[in-house]
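Complex shown without one protein chain; remaining protein chains in place.
What follows is chain A.
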């Protein structure tokens, strides 16, 4: 059923990571990504791997789900690995025609692959343990300072959460319109790409019109319930740092220092 679709890839189990404040998780992901980009030795990568493994363990999400996220980057991975393998100058291992594989290339490609995989896994943990709503809340709160320089942080996050609410409704509506058009002889399945794209027009026009109508209705309903932007608004579920969040920040600091030490030692 279309009604049951879950957005994002939230995996609902109860774990320390799930209960953590979204801001803590966002910051952790950021720290992790930064360390991945400045990592340049086996030690540094080892430390990153350890950190990642600990996070996966704590999230209690099956590893199967983590790996699923990697599927989407297989092609990207192959391309970048082969480019690095064959196009890095250095001591050759073997040569086929003008292609030459080098020891330096091998090392570089391996690091590259590990970096990409870690990057995807790291950010997957964030989306697997945080609902889209918590994520928007966390972003709104941690980017709040940007409101002072005129960035409409509250409005953008409100838009995001409304979009999340209406995606299933609009999908259902698309389905309904599609069936109605098919009943009157519309053909969405055959023909080449251009013909198919053209066939989408009678689908998109009514969909857009109805989306605009919904938007007007919703705006009216929001105003009737006293909505007037982020000013003077209180929160039903305000974000609060707890003990575990403070400890986690200490863990981040420890990880970062260790990482710098590993980098200096190499």
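A few notes on this one:
The working rule: contacts are C-beta pairs under 8 Å (C-beta built on N, C-alpha and C of every residue); 3 or more make two chains touch, one makes a residue touch a chain; residues count from 1.
Basically, contacts and distances are computed from a predicted model.
The listed choices are "Aldehyde:ferredoxin oxidoreductase", "Phenylalanine--tRNA ligase beta subunit", "Transcriptional regulator, PadR family" or "Energy-coupling factor transporter ATPase"; the UniProt protein name belonging to the chain that is not shown reads "Energy-coupling factor transporter ATPase". Touch with the chain that is not drawn comes from one residue among A:69, A:147 or A:168, which is A:168. Residue A:224 is the one among A:183, A:201 or A:224 that touches the chain not shown. Checked against the full complex, the candidates A:133, A:157 or A:248 give a single residue touching the omitted chain, namely A:133.
Those residues of chain A that touch the chain absent from the view are 3-4, 132-133, 161-162, 164-165, 168-169, 214, 217-218, 220-228, 232-238.
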